[in-house]
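Comments concern the structure below.
Heads up, one of the protein chains got dropped from this complex, but the rest are sitting where they should.
Presenting subunit A:
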């Protein structure tokens, strides 16, 4: 068997194992979904009037439109916290030691986690998106190509955050530590343009909010779904995704390949 087909075969075996875990124990994934859904409802129905006044005096529907792209990306951040936790849990299991002593494609253990997590992200985004549509979000102006590009961006972003989350899971000795280490993945969207425009933030803080990974991705998604200006954010978003993916990949695989304690 060639090394590529070995890699594909072992990775898909590991993916099946992870999907089996996710299907047997869905509570972690579902709990993590609650955060973005609650935030969506909170900001629309409780703070909605003040928030929409703040972004230029539109009505509630305008604010839903403003909010949803950021929340979809936040959903990805939230889901990948689950990835960090499950990777960390998995590493404490004896079965990982067994995998290490078998003649399999070694990175397949991690690739299985990554692909499984990206699939979960997509499912979560679809669920949160469905809630958004139910409360009035519309993106009827977008072309099929823009929809496809939006989907591609979400998958790319999910892949990038997942590889980082896998690395965070690998350096965490237990599930609690993994969950703490992965906090930035849910914290970063709070200081992005998810809820309010960057221009409304204090001047010294604007560069931080503007160039962190979430904001370019949010602005790009907004542009694709709602037709706002994308500008340099498109390239910035793709660069962040590729950069984080490469960084996360090398970080994770080098952690995984080093001798276990």
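Odds and ends about this structure:
One rule holds in what follows: contacts are C-beta pairs under 8 Å (C-beta built on N, C-alpha and C of every residue); 3 or more make two chains touch, one makes a residue touch a chain; residues count from 1.
Keep this in mind: contacts and distances are computed from a predicted model.
The complex includes a chain that is not drawn, and of the options "Pyruvate,phosphate dikinase", "Hydrolase", "4-hydroxy-2-oxovalerate aldolase" or "ABC-type xenobiotic transporter" the UniProt name matching it is "ABC-type xenobiotic transporter".
Among A:27, A:101 or A:140, the one in contact with the hidden chain is A:101. Residue-level contact of subunit A with the missing chain is found at 1, 6, 9-10, 13, 16-17, 20-21, 24-25, 93-95, 97-104, 259-260.
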